[in-house]
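Handing you this structure, nothing more for now.
With one protein chain removed, the remaining protein chains of the complex are shown where they sit.
And now, chain A:
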Amino acid sequence: MRFAVIVFPGSNCDIDMFHAVKDELGAEAEYVWHDEESLDRFDGILLPGGFSYGDYLRTGAIAQFSHVMDGVKKAAEAGKPVLGVCNGFQILQEAGLLPGAMRRNESLKFICKQEALKVVNNETMFSSSYGKDEEIIIPIAHGAGNYYCDEETLKQLEEENRIIFRYKNNPNGSVSDIAGIMNAKGNVLGMMPHPERAVSELLGSADGLKLFQSIVKSWRENHVLSS
């Protein structure tokens, strides 16, 4: 399975993401600069964290119009797994691939620490290697991770089981303790915590690795076994 790690000017978790997928997961990975248009040669798309375009205007606002986002949208439509972490999540929201928006953290502080999450839905291509309601430790690092959506959207997310991760102790004020959500089709996940920073015990937690393993597992079930 071949992953694209999208790099925007100001991305700063791209190397972590590349390391997680290539060295810890053992899949293929390639950096893709933001002005490339086609992502056809990839099986999965990863949008890393950071501060694309310096967070000018709003987090993710400028990045949504990068050339590469046409390719990301096309991959999402084609049903390929698309994962946006932190700033990557913010970009997916701005691009309209995921609902809601991020506000500044309630405390107005940039928060960087290990956070306990609950796997709310483990029947997705991103979470099938976790147990139902499993508690995992994944670090967060953000100043604007305070998830917001209106009540109607929240109801829809809940009814369709599209909330994948919830914070155990809400660190930033997010609506309904939301840490990660999925699109209706089930192939686009956005999350504020950084699974790519939790891929070996040396880093303090290896709980993030199962997320990447879930993606590969699902891809193999659909591609390798049938071919």
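What we mean here is this: a residue touches a chain if its C-beta (ideal position, glycine included) is under 8 Å from a C-beta of that chain, and two chains touch if they have at least 3 such contacts; residues count from 1.
Definition applied: contacts and distances are computed from a predicted model.
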item	value
Per UniProt record, name of the chain withheld from view ["Sugar ABC transporter permease", "Phosphoribosylformylglycinamidine synthase subunit PurS", "Heterodisulfide reductase subunit D" or "NitT/TauT family transport system ATP-binding protein"]	"Phosphoribosylformylglycinamidine synthase subunit PurS"
Listed residues A:Ile15, A:Ala101, A:Ile137 or A:Ala206, member touching the removed chain	A:Ala101
Touch criterion as defined above, residue of A:Leu57, A:Ala78, A:Cys112 or A:Ala184 at the omitted chain	A:Leu57
On chain A, residues whose C-beta touches the chain left out of the figure	57-58, 61, 65, 93-94, 99-101, 103-108, 146, 148-150, 173
